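I am attaching a structure below and will ask some questions about it afterwards.
Of the protein chains in this complex, one is absent; all others appear in place.
So, subunit A:
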Amino acid sequence: MAFYVVQFLTGLASAASLFLVASGLSIIFGVTRIVNFAHGAFYMIGAYIAFTLTERLSGAFGFWGSIVLAALAVALIGVIVEMVLLRRIYHAPELFQLLATFGLTLMVEDLVVLIWGPDDLVGRRAPGFKGAIDFFGQNIPSYDLFLIVLGPVVLGILWLLFQRTRWGVLVRAATQDRDMVAALGVNQKWLFTSVFAVGVFLAALGGALQIPRDAVHHAMDLRIIVEVFVVVVIGGLGSIVGAFVAAVLVSELNAFGILIFPKISIILVFLVMAVVLIVRPWGLFGKPEAAARKTPGLTVNPWRPLTSNERLASLAALVIAAMLPLFAGNYALTVGSEIAIFVIFAVSLHFLMSVGGLASFGHAAYFGLGAYGIAFLAKMAGLPMIVCLLLGPLLGCLGAAVFGFFAVQLSGVYFAMLTLAFAQIVWSIAFQWVSVTGGDNGILGLWPSSWAASPSHFYWLALGVAALVMIALRAMVFSPFGYALRATRDSLLRSEAIGIDAKRIQWTAFVIAGTTAGIGGALFAYLKGSVFPDNLGISLSVDALVMVLLGGVETVSGAVIGAIVYKALNIWLVSQTDLSKLVLGGFIMLIVVVFPKGIVGMLEMLAQRRRKSSPPGSPLLAKPIESAE
């Protein structure tokens, strides 16, 4: 019995940090409508700076002074980030904000390794809380008790701050109607900055307070951000009380999950989240609300099928691409195959994201499932390659059918977070279920049959499949199904009012996109000869998002160009520098801020401007359709 009580208390202690970080995220989202992916990075920097201050300068400020100082320093960094980066993108679609803050996260991951090195750092214990308290023969660290008390105290302080101060009243008002607050003479800019500073302070404090409990390392950001997403989704974005309750719930699930279901402990939390989202899509303490801003799609130029000249040009490009083996060496062909595979992957996400308006942050799950499908069929069932290629992607299809059913019940940021969480579930299974998936060691020795073994043959295979996928998806965009899907994207209510079963259409699109990604994953498994959990990891999901954005999210075929440019750049970059994440993160932020329409979108805009300036034509048709927001 005592053991369970102690386990319960440990869970409560873990909840404290989680609550701090989650409440910060929630507060920032409430006012700015930005889901701050970099919140985990701020948490991590908080821990690193606190480590340095307590180790090196503890004489000057003392332990507790160092902790608070670290959090303040990170809050200052947050203010700079808000003023330099976020202020430029408040009016962009929410997807761009998630991506920009993700780019920031990537940069921070490389930067902390540069500054503090790759090794785990073990911080010192908190003075006054070094010992443990005996509880019927079980030890409870006294620092845990301190954290257990701290959680409700912070909750109380936040409550007072929001209910009893003018700042709190303004923040709550802005959460509901930002423009009206400005129309009453309040400077939104500084309100946003201060809110962001408070949110980041809480995240950094959460990180700093972890150093007596856990080692500081450079991957703690992703671990916490996924948990925090789960917490705010369960508790309800924007609700501080919800963040507290959900943090306790998630921490206790973790604490007892390990005891009761050690094999599926990671999944347990996500299962609870899925259940909550289905019953109350806006979370336990959240409020249902209309989407603040539309995902990409509202500002698109009207799409049209290719003209016959453009078809010929595309065919010519394909023929030229097919001639690559005549003059390129094996390495170039392998790179070419990889690019073709990523074109398939990017095009599949584009279909979901641009055509369907559903921005998935976990699309790699279906890519990886396709790859694992191959691994199971080829290694365990021993089936020949052609059969594997036909059946393997079905695992991606199956995963997309199951997860997609739940995901399409939501939209906007909730959709993004749920797909991310689902991808993490799949990743955890691949990582934890060692007996079947080989865990971190993956599954090795998947080689193509002899007919596709040579680099040039494999290249032709990949290129051919990519071409077929592109043609099929493009045809679908201009089919009645595509029209219906675009209708659900542009206005869910209106499409339902004319008799479209929106959820079913979106679900179908999700399954199509997942299956297509699975085809890419299947080819990828054969290209690499192996499958690893990373094939369904977050960074791969984000790669796909960047490819689509880089090409131009509002175009029909930007994803193809985006995939080619990004993948080529990526392969080149990794061969040139150790700091690829730093460069890549900066690159992502640059796209979002400077080229929000992507490469193809830019070209289209330029072409249109030229067209508009020469013949008078019909001005109404030439103008982009914009929303009167």
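A few comments on the model shown:
One rule holds for everything that comes next: contacts are C-beta pairs under 8 Å (C-beta built on N, C-alpha and C of every residue); 3 or more make two chains touch, one makes a residue touch a chain; residues count from 1.
One rule holds in what follows: contacts and distances are computed from a predicted model.
A single chain of the complex does not appear, and UniProt lists its protein name as "ABC transporter ATP-binding protein", one of "ABC transporter ATP-binding protein", "NADH-quinone oxidoreductase subunit K", "Pyruvate dehydrogenase E1 component subunit alpha" or "Thiazole synthase". Annotation: of A:Gln188, A:Thr334 or A:Gln608, A:Gln188 touches the absent chain (contact as defined above).
Within subunit A, the residues in touch with the undisplayed chain are 166, 169-170, 172-173, 175-177, 179-188, 620, 623-628.
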